[in-house]
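If you scroll down you'll find the structure; I have some questions about it.
In this view, the complex is presented without one of its protein chains, the others remaining in place.
Residue numbering begins at 1 within each chain, and the chains themselves are lettered A and B in the order written.
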Amino acid sequence: MLGFVARRLGFAVVSVAAVVLVTFVLAHAAPGAPMLGAPERTFASPETIARQRALFGLDRPLPEQLLRYAANLARGQLGESFVLHRPVAAVLAEAVPNTLLLGGVALLASLLLGLAVGAAQAARHHSRTDTALGVATLVLYSVPVFWLGLVLLLVFGEQLHWLPVSGMTSALHDTLSPAGRVLDVARHLVLPAASLALVQAAAFARFQRSALVDTLGATHIRSARARGLPERAVLLRHALRGALAPTITLAGLSVPYFLSGSVLVESIFGWPGLGRVTYDAIFARDYNVITAVALVAGVLVALGNLLADVAVAVADPRVRLDR
Amino acid sequence: MSPWRLAARRFARNRPAVRGAGLVVLLALAALLAPWLTADPLAQPDPVRLQDRPPSLAHPLGTDPFSRDVLSRTLHGARVSLVVGTGAALLAVTLGAGMGLVAGLAGRRTDQLLMRGVDVAMALPRILLLLAVFAVWEDAPAAAVVVLIAATGWFQTSRIVRAAVLSLREAEFVVAARALGAPAPGIVRRHLLPHVAAPVIVSASLDVGNIILLEAGLSYLGLGVRPPTPTWGNMIMDGKDVLLTAPWVALAPGLALVVTVVAFNLAADGLRDALDPRMAA
Partner (left out) sequence: MVIATTGDADVLLPPVTALETGINVSDLLFCRLAELKLGLNTVDDSGFRPVLARSWDHPDSLTIVFHLDPRAHWQDGTPVTAADVAFTFRTYRDSAVNAPLAPFLAPIASVAVRDSLTVAFRFRRWYPEQLYDATYHMRILPRHLLDTIPAARLASAPFARAPVGDGPYRFVSWRAGAEISLAADTAFFLGRPGLDRLMWRVSPDLAGAVSQLLAGEADAMEVIPARGQLERVQQSRDVRLVPYPSPFYAAVVFNLRRPPFADRDVRRAIAMAVDRQTVVRSVFGPFADLAVGAVSPMQAIWSDSIRQLPYDTAAAARLLDQRGWRRGAAGGMRARGGTPLQFDLLVPTSSQSRQQAAVILQDELRRLGVDVRIRPVEFTVMERRTVTGDFDAAIVSRTTDPSPASLLQWWSPGAGANIGGYADGTFESLTAAALRARTRADAAPRWRRALERLNDEAPAVFLFSPRNEAAVSTRIADVTIRPDAWLATVTGWHVREPPRAASDRGAPGP
């Protein structure tokens, strides 16, 4: 088992290195130069811009820039953001926890909701409830997450004024008690997390339903039923236990979805997280930030895949032998 | 009766699946005939007076902030979504199947190398790569979107195909066929492909919906196929600022997306149920 994990970790490291390389080259090969300020607002002469590029070493040939970046990376330095004049590490240190919060809450909510709905559907296999829920999950699964976000914003934020429209905290945040602050962030979390969670919950529900329908037919389940156990106990004790490993696998494999969803959802709801930083950096050609984000995303995805693989290996020992 | 015929029967009995497939055909027809059915989606016949008009007889779905007909743009947007969705899915499974076949049939070392490569590639965050490439590509033609989405999404298929090929290699009839001197391509065609076809078809059909949503997300951010060519994603982008004053601009493409993806998913579910593994025996 240990060997399996070690091999997987090895792949992860290579993957992340590949991610960084590819992103670095792509970002630098792009037309357009880093946006050094808002040029139509403050006048910056071409000389100023040229000097800025020289100061950041942007006029060097690409391989040289790559080597310098790699050397810095080995020393744990992620470089500086051209637009924000701060170390990229600081920018990420502020943004990543916010995205983890949003993604984590959304993942948890989608797992709970999705698995519950999937189980309910499997238990009432082919009933009217099953069909109705099936339709609901199918539709939700097919909705673009950014459109859902816009609709939720419109209905709950604008029309009904139930929930805040933008940001992670309100203007009064610092004057609130610790409990008040938690509640404040929670209120701001609802709409963006709901947008992400609803779609993924539908995906989990669909998977769970079909997985459970198969398991529920299995022999040991039938014998449990024959012993007279109530349906709910059968469901909880036997079937769901068998579904734990696949659930972890699903969760691990859903990391890319939450990352991409965060780019869309964070810009709609003004959530100050990694998605926003990525979007801004790409459009401003802030190379160091883009590459660092790729690094973080690569690590997160690799970890997610690792988790998924480990869960599969725990469930199915044959996989550990790995070819 | 051949397993394929059986599968077709099963599909036909699955009402939602049939409806989904029917809807897909309808959408494809509408998209194909769009230039003849509606006005030019890029036309701005009256840039002055036709901004953000609500639905009317002349413009059944209203007009957008650039005075263009929303119905026409929605129908034309279907072309991009359908082409990208089906094209990328097909290309992805072709790439994946090809790679899986090669890995499965090749010697151990080549197989190991290829699969390591696939593992590394699977860790690449798809959205970030696509974002980075399309942010710098000023006006990517739909073909480029198809190729790049396919290039970042074939890995799972290769694994499925490789697993199927590996398990079949040792199967008796294959060993027997080779012992008898049958040429390899024949074996591939006659025995391997049908076995592999089922999971590949299912995987591809399930992918289409996701790819359509992915392309919509990219064009919502202003990437990929850019305005003024209509895509459902960039129509939502245009309509986002007038969501309260002219909701039809963003609602029409949004609903179109949901309906289309639901249709593909229904059909895909039906295919999966019809082609379940028992058929491959």
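FYI, a residue touches a chain if its C-beta (ideal position, glycine included) is under 8 Å from a C-beta of that chain, and two chains touch if they have at least 3 such contacts.
Model, not experiment: these values are computed from the prediction.
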Request  = Can you pull out the displayed chains that the omitted chain is in contact with?
outcome  = A, B
Hidden-chain contact residue, picked from the options A:Q52, A:Q77 or A:S210 = A:Q52
Request  = Using the touch definition up top, pick the residue from A:L21, A:L58 or A:L84 that touches the left-out chain.
outcome  = A:L84
Ask   = In the complete assembly, which of B:L90, B:L105, B:L193 or B:L243 touches the absent chain?
value = B:L243
Key: Residue ranges of subunit B at the interface with the undisplayed chain   = 44, 47-49, 51-52, 65-67, 135, 138, 222, 226-228, 238, 240-246
Remark   = Residue list for subunit A contacting the dropped chain reads 31-49, 51-52, 55, 80, 83-87, 91, 94-95, 153, 157-158, 161, 164-172, 174-175, 267-270, 272, 276-277, 280, 283-285
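Note that in this section only the chains that are shown with their structure count from here on.
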Query = Distance-wise, how many Å sit between the C-alpha centres of subunit A and subunit B, to the nearest whole number?
reply = 22
Note = Residue positions on subunit B within touch of subunit A in the complex are 111-112, 115-116, 119-129, 131-133, 135-136, 138, 209, 213, 216-217, 220-221, 233, 236, 240, 243-244, 247, 250, 254, 257-258, 261-262, 265-266, 269
Inquiry  = Which stretch or stretches of subunit A touch subunit B in the complex?
reply    = 11-12, 14-16, 18-19, 22-23, 26-27, 29-32, 138-139, 141-147, 150-151, 154, 158, 256, 259-260, 263-264, 278-279, 282-283, 290, 293-294, 297-298, 300-302, 305, 323
